[in-house]
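A short worksheet on the structure shown next.
Here the complex is missing a single protein chain, while all its other protein chains stay put.
Up next, chain A:
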Amino acid sequence: MTKIQLDAETLKKEILEFNQALIDSYEVLKQLPEVKTGQTPYQVIYTIDKVQLKYFEPKEIDPSLTPLVMCYALVNRPYMLDLTPEQSLIQSLLDQGQPIYLIDWGYPDASDRFLDLDDYILYYMDACVEATLNASKTTQVGLLGVCQGGTFSLCYTALNPHKIKRLITVVTPVDFSTEDFTLSRLVKHVDVDLAVKTYGNIPGSLLNETFNALLPMRLGVLKNLQMPNNLSTASTAVRFLSMEKWIYDSPDQAGEAFRSFLKDFFQQNKLIHKTLVIGNQLIDLKRIDQPILNIYASQDHLVPPSSSMALKGLTSSLNYQERVFNAGHIGIFVSPKHNLTLAAEITGWMRD
């Protein structure tokens, strides 16, 4: 062997180190209680079916900041924005005096099987925006959408431009047919009608497996090999466990909404083709003339920058700006370094 120097002694040493780390991890896990996520205090100020609007109040509100509605994706849970006290975009925003109204979609069950995009965008989202307007006693709010929530925010703003003052999209898919949009390519020939017929609500675990299939080795073999190291100390273990909890805490997807999102956006790219109809209304992005800040991550393997950047020129906004973070789809929110910068960008955009 010229290029692989793995002698018996080195291998034995490596196995021992790996297995010792496993036992050390066990010792660490034994001492740790169940991890807590989403610890920043909030009040539920409005509830509609399973949807909650959570208000996060800063110690001191900066009056120059427009109240901000945050719309997360239906996939996964919004506490990723408040994962641990050290990894909290929400806390970073509160520290800057930003009042936040977070839409929590909840966990759909069998009774929600027929919820569609009309229900989510025109009914629930609108009800949350109205509740925010009432609570904040303003006539317009800022809207920030994350990932699929960003796509929803674009549709919502196009239909209700008078209610939105400023818009921010973060790691948001806009063009679903770009060359490097792997997820979109994977589902190209999937029979979505059959999937919904089979499962009703699409199990969250099924989506997780699909996401993992994008980087099978990195998110499989390599991650498992690195796991004992990630669990070797209490502080690294808490971060790792919090992230793992969030990754596998994936709500089932309401069948009809899933069907529409996959067919209309992923498979037929209707938002770009200007043929998207929600609740009998055509979505015309040209109706959006609000200032738009479009933020994306250069290492995003779920929503490639090319898909987010496609927003440029699709609206009538005279103040469209982009920011790029050298991070991944999740790292942009949970990395302590990035979330401070991200919070500064957001409050900068919300300031009058």
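To be clear about the criterion, a contact is a pair of C-beta atoms (placed from the backbone, for glycine too) under 8 Å apart; a residue touches a chain by one contact, two chains touch by 3 or more; residues count from 1.
Simple rule for what comes next: contacts and distances are computed from a predicted model.
*Asks:* Considering only the chain that is not displayed, what protein name does its UniProt record carry among "ABC transporter ATP-binding protein", "Dipeptide transport system permease protein", "Cytochrome c oxidase subunit 2" or "Poly(3-hydroxyalkanoate) polymerase subunit PhaE"?
*Replies:* "Poly(3-hydroxyalkanoate) polymerase subunit PhaE"
*Asks:* Which is it among A:K12, A:H273, A:K286 or A:K337 that touches the chain not included here?
*Replies:* Counting the whole complex, the residue in contact with the absent chain is A:K12.
*Asks:* Please pick, from A:K188, A:H273 or A:K337, the residue that touches the omitted chain in the full complex.
*Replies:* Spelled out, the listed residue whose C-beta touches the missing chain is A:K188.
*Asks:* Touching the hidden chain in the complete assembly: which of A:V51, A:L115, A:V146 or A:I346 does that?
*Replies:* If we include the chain that is not displayed, A:L115 is the one touching it.
*Asks:* Residue by residue, what part of chain A touches the chain that was omitted?
*Replies:* Its contact residues with the unshown chain are 1-8, 10-12, 14-16, 18-20, 22-23, 25-26, 29-30, 32-35, 110-111, 113-115, 123, 179, 182, 185-186, 188-191, 194-195, 197-200, 209, 213, 215-218, 220-222, 224-225, 227-228, 231, 241, 244-245.
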